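Here is the structure we will look at, set down as structure tokens.
A single protein chain has been omitted; all remaining protein chains appear in their positions.
Note that the chains take the letters A, B, C and D in the order they are written out, and that residue 1 is the start of every chain.
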Amino acid sequence: MRKLPWIIKYRPKKLDDVVNQEKAKEKLTKWVELWLKGIPEEKAVLLYGPPGCGKTSLTEALANEYRLEFIEMNASDYRRKVDLDRIVRTAALQRSFTGKVKLILLDEVDGISGTADIGALEAILDIINVAKNPIVMTANDPWDPKLRPLRDVVVMVEFRRLTKTDVRKVLNRICGDEKLVCEEDAVDLIAERCEGDLRSAINDLEAVSEGYGKVTLELVKNMLRQRDRDYPPFDVVRKIFISKYAWQAKQAVQQTDLTPDELIQWINENLPRQISDPEDLWRAYDYLSKADLYMGRIVKTGNWDLLPYAIELMSAGVSLSVINDVKGKYRWVKYNFPQKVLIAAKTKESRQLRDSLAEVLAKHLNISKAVSKSDVIPFIKVIFDSNPEIAAKLALGLNISESMVRYLSPQNSSKIIELVNKFKVEAGKKAERLKREKISERKLGVKSRSGTLDNYFTGNP
Amino acid sequence: MSSQTLTELLWVEKYRPRTLPEIVNQEDVIKRLQQFIKEKNIPHLLFAGPPGTGKTTAAHALAHDLYGSDYRMYMLELNASDERGIDVIRGKVKEFSRSRLPVNIPFKIILLDESDNMTADAQQALRRLMEMYVDVTRFILIANYPSKIIEPIQSRCAVFRFIPLRKDDVIRRLRWICMNEGIRCDEEALELIYEISEGDMRKSINVLQASASLGDVNVSNVFKVVGLAHPKEVREMIRLALEGKFMEARDRLRELMITYGLSGTDIIKQVHKEIFGTELTIPEPLRVEIADYLGEIQFRLVEGADEEIQLSALISKLALLGRAAKTVKTTK
Amino acid sequence: MSSQTLTELLWVEKYRPRTLPEIVNQEDVIKRLQQFIKEKNIPHLLFAGPPGTGKTTAAHALAHDLYGSDYRMYMLELNASDERGIDVIRGKVKEFSRSRLPVNIPFKIILLDESDNMTADAQQALRRLMEMYVDVTRFILIANYPSKIIEPIQSRCAVFRFIPLRKDDVIRRLRWICMNEGIRCDEEALELIYEISEGDMRKSINVLQASASLGDVNVSNVFKVVGLAHPKEVREMIRLALEGKFMEARDRLRELMITYGLSGTDIIKQVHKEIFGTELTIPEPLRVEIADYLGEIQFRLVEGADEEIQLSALISKLALLGRAAKTVKTTK
Amino acid sequence: MSSQTLTELLWVEKYRPRTLPEIVNQEDVIKRLQQFIKEKNIPHLLFAGPPGTGKTTAAHALAHDLYGSDYRMYMLELNASDERGIDVIRGKVKEFSRSRLPVNIPFKIILLDESDNMTADAQQALRRLMEMYVDVTRFILIANYPSKIIEPIQSRCAVFRFIPLRKDDVIRRLRWICMNEGIRCDEEALELIYEISEGDMRKSINVLQASASLGDVNVSNVFKVVGLAHPKEVREMIRLALEGKFMEARDRLRELMITYGLSGTDIIKQVHKEIFGTELTIPEPLRVEIADYLGEIQFRLVEGADEEIQLSALISKLALLGRAAKTVKTTK
Partner (left out) sequence: MSSQTLTELLWVEKYRPRTLPEIVNQEDVIKRLQQFIKEKNIPHLLFAGPPGTGKTTAAHALAHDLYGSDYRMYMLELNASDERGIDVIRGKVKEFSRSRLPVNIPFKIILLDESDNMTADAQQALRRLMEMYVDVTRFILIANYPSKIIEPIQSRCAVFRFIPLRKDDVIRRLRWICMNEGIRCDEEALELIYEISEGDMRKSINVLQASASLGDVNVSNVFKVVGLAHPKEVREMIRLALEGKFMEARDRLRELMITYGLSGTDIIKQVHKEIFGTELTIPEPLRVEIADYLGEIQFRLVEGADEEIQLSALISKLALLGRAAKTVKTTK
């Protein structure tokens, strides 16, 4: 009897099996039901969220439940324009013989290769435009710049990272089905460590039970240590700071799985928390700055032989910089997760918006993106913050998206968008009137843009 | 007019000269360029001069006057600071040169903005392209610093030097825009705008438009715009750092980098400005020392990997200097 | 075949463990893997750990123990020297994972060596394959740096960490090979080999064989083979430099380069090692300062600077730093 | 042909010596070369010396004197702007060597300009070509720095060293050209041209022609043409900085960059020149320190640092140094 790995065996078959993506489920079922009645305006959805939270499974379950024909194309398939046209386009344009709706899954669109899958995105956009069947796409990172055109034409559906409770629920169910002896604490620990990735949790559960026939806390601890870091970053940073000798600091570094990039961020974050004497702090920062210099040189030259120097300067260099206030080194202070990483993740979208905006402006003004950012955007921000009416007109004139408006002036955005829509209606009326008067529309200078404008201002944020 | 229309453009775009005769203040250049148009032929061109003096505009106007209003079909625009890598350029140039030419047009134009940002290697490759495709294309190179263009390219180009705009010209232009837009403006405010933007026409018009969006163009509004456009956080960061409040200063730094999206070099430039500005009362010797150190840190920014770390080092230096200065003061 | 016998000439091949129980020093891993064999079932596996800790060997032994000695028929092996771009994954790998199963075999194995070197594109293409054909194939991925494997793949695998081999285990193995081959070996030389190869068994055996090809396995031959100077001599040079005996240190440096055929980078690496070693008593802050300068010099060499001048600069820096440190000492 | 007439428009071409006896200031070299012509045979030649000392001219003149005015038929000229990957050279050389030789001509000539810019690898391959085709071709290599030519090539060539032209010779030549072209010229301007071009005749003539195109050849036109600031203004900036008037100095600096379109390196070079000129009375020790710092700043610019920030750092350093010097003075 052939055994299936549990991640396959316990894959959701019905929508109900999918844990905790209620919002997404609701959105998707509504959308699929629209398709059963006709061809809705929103032809494609993009499901996004971290790995292992059920994007693909939910799609499969959806097809199962509604008995849709299911066609999948993923990163293991060639996805050049020709392939997409051959397989997906045909599927997208025809219903099956029985008139069944076909559900088309383009999995992992963020994995579309720039080189090997040349022309893929254009082809997909094209297919969506003419599709007569629903298209579902998935991605871990929907903010990948290359997906921008796609984002503008699809409904974005977010999948949440699963909570510990969600994961625990599923694991307990499996334990029951497999008739396994599972300690509560053990399941807890697995659920804790998987960080919302259900698939890896199931894998871990299976690995422990296959190996030992039961799941106890001790076994789990033992095995999870294999995957996890030997020491949490906090301890490593502390060890580095309190080192008396260079070798101690170096040894501390070896006890972590943090990459050098991560490590330097951890040190940067917590260095000023630990060291307060200005002279010590400056010495330490000078070393940290030098360490960063080496990191930069590694990137530029591709020469990894320089890495040890970077690491020594960021560890031993920093800890040995404390001369004036040696006691301060041993003081207990609370460390932080590197804020830079957190903030950067939080503001990723706004930075991307800024880039896109700079690109739009660069085209209009015949300047580089860098100049747009430094010499133009700040002033546009002033206008958007202080004068919604002019802002709305500029938004139309520059043909920028709703999210860009929101970026330019968070506090005025709703007002500006309202005005934009009002102006658009007026412009539409005007156009109608002019059309009726058989006057060329081109003179108004609006129509040629309104096509894309509709794209920008419809669809989900 | 403008109040009735439903769309609006940035004034820099709206009032950009479309044809050569509209360009102000570069009479010599324009006269020579018009000669080319008469002959329906141009050599490779190199437009050199400070920012905001109309180089890019002149290139577009030239193309416009050569090909008519659809000129963009015959012109490929590349910005060297955005499209680095000579391979990208080569690819695009090749492709562009292949496309068909309309009758009567003996060549297309490739416009390379900020070409002094290209490495010497890339310039060497560019020079080859200029030779290879000379029968079907002409290059217009735009540069702030002509001396950064390698000689073999310079000697293949007719060089045009754009001179900085005179105060009078800038202010006259600003006044004219205001009139056109039906905006009231103080003479004093216009002078202030000119000064703030250091003779850069583009920047001047941006400041003007932003000021106008606050109502009239008067001195107070101009100051407001400048204040709003340049985050106060820079000054605040310096002050906190000099007072030894490292963590708070770093929070400001992060805001600048992440929320405002300023690059490390941008921040250093602003720090520089503030150090020598009137708002912060820093003893002269300290100013000079900081400026010296800013040079060092900016160099490390270029070589390093993470801007935040380098700027944090700057803050720690400021904190140290700040304390030293205080110590000196008190001892005296 | 003669090429077969040749690989037999390579000791790493000749003495490679064929079955799981023969693998030393990874008891935990082996125990769990044997469990899989008992159940005739494995999940996808990710073997992670430093080079030479038996990852590839374990994968082969696992397959051997599952399928018997003809195991290669049921296993597709792709290693770093094979093409492993996205095309191969979509072509060869996909085809193999789809193909029918022979009777009695519950699944096939695809072994991807050095999978952390695969491009992100290729990894993306791999990820869904691992699910789609899991009923007929299992993947074993081998990686030095598991963090370079994309998260979605990691979450599909059971991860096994291989730890560096213990000194005793390595040396015992080397001694046993020498005995088997009838080679004389110094205990000291074996320890040196272990140290040089940092727990990497494959490297240890290769060095052993190369040393043996020069005659006996003794310390001097080992150093010759790995292209290292004797640490004692390197330390002597450092000591002389730090004591300010610049000219003498420089003579030593030259000797090292010539006698051992060392490049500038070789020397820097060795100096680097010694600086942080316990044999030299250097004040701690000085160690870091020296490391900083070593990095600088190495970077210059990478950029193409002249070896002789740069190494002279290194020694003189050592002398300067040594002098400064001493001054401090004496004054305090 | 139009390209012919084009080159005629360039004075460097128009006044280029056509035969060996016309070349000035290289008596030794010319004498030895004429010997070859008498014998109708030459070895491979290597012409070394600073730019603009007549190396390429001499090569052409030699060919002219050997083959008559159609000499270009028997000479293949490859310069740095051509593709010079060794494959290209091999291809072209092969092809060229194959073509028929006229009676009486025992070999053809391949002229390789800027051969010191070839990589060591390419030179190795070149050396092989020099051997393979020696029975039908001779190479003339031209180089600024003979030390960059690999030895095996040097030892295959007769080496000729060209020396920089004397001031008198250059100025006499320039004056003669002006007379010929009917251009008015200041003596002072000619001296300035000589100084700027440092004995490089080609550069001198180019500057002369460019200046003439602005009208007369006078000092102000020369400065304009070469893109240099007027030394007086540079000196003023330095003086202000040294007197501690940082802000004023900085304004001057900006003016220089904007008005003259000078890059950072341009300015550093001019500062460098002035520091060591006689016009500024700077105490010797101060000069030395400034020169040291100029080196540092120029290096940073080469590495891509921001021009404005770095030059500000330079000025602040000048201010610091100026203050220190004064302090010293007053205390003594």
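In the analysis below, contacts are C-beta pairs under 8 Å (C-beta built on N, C-alpha and C of every residue); 3 or more make two chains touch, one makes a residue touch a chain.
As the structure is a computational prediction, the values presented were derived from the model and not from experiment.
K.L.:
Identify the residue among D:12, D:30 or D:48 that touches the chain left out of the display.
P.N.:
Missing-chain contact among the listed residues: D:48.
K.L.:
Of the listed residues D:158, D:214 or D:247, which contacts the missing chain in the full complex?
P.N.:
Among D:158, D:214 or D:247, only D:158 touches the chain that is not shown.
K.L.:
Could you please point out the chain D residues that touch the chain left off the display?
P.N.:
So the residues of chain D touching the unseen chain are 48-50, 86, 121, 124-125, 128, 131-132, 134-135, 144-148, 151-152, 154-156, 158-159, 161, 163-164, 199, 265, 268-269, 272, 276, 284-285, 287-292, 294-296, 298-299, 302-303.
K.L.:
Could you please point out the chain C residues that touch the chain left off the display?
P.N.:
Residues 2-3, 6-7, 10, 12, 80-81, 203, 206-207, 209-210, 213-214, 224-228, 244, 246-247, 250, 258-259, 261-263, 266, 297, 300, 303-306, 308-310, 312-317, 319-320, 323 of chain C touch the chain absent from view.
Simple rule for what comes next: only the chains that are shown with their structure count from here on.
K.L.:
Can you compute the centre-to-centre distance for chain A and chain C, using the mean CA position of each chain? Integer Å is fine.
P.N.:
Distance between chain centres, rounded to whole Å: 35 Å.
K.L.:
Going by the touch rule set out above, which residues of chain B reach two or more other chains?
P.N.:
Touching at least two other chains: 303.
K.L.:
Please list all residues of chain A that touch 2 or more other chains.
P.N.:
Residues 297 of chain A each touch two or more of the other chains.
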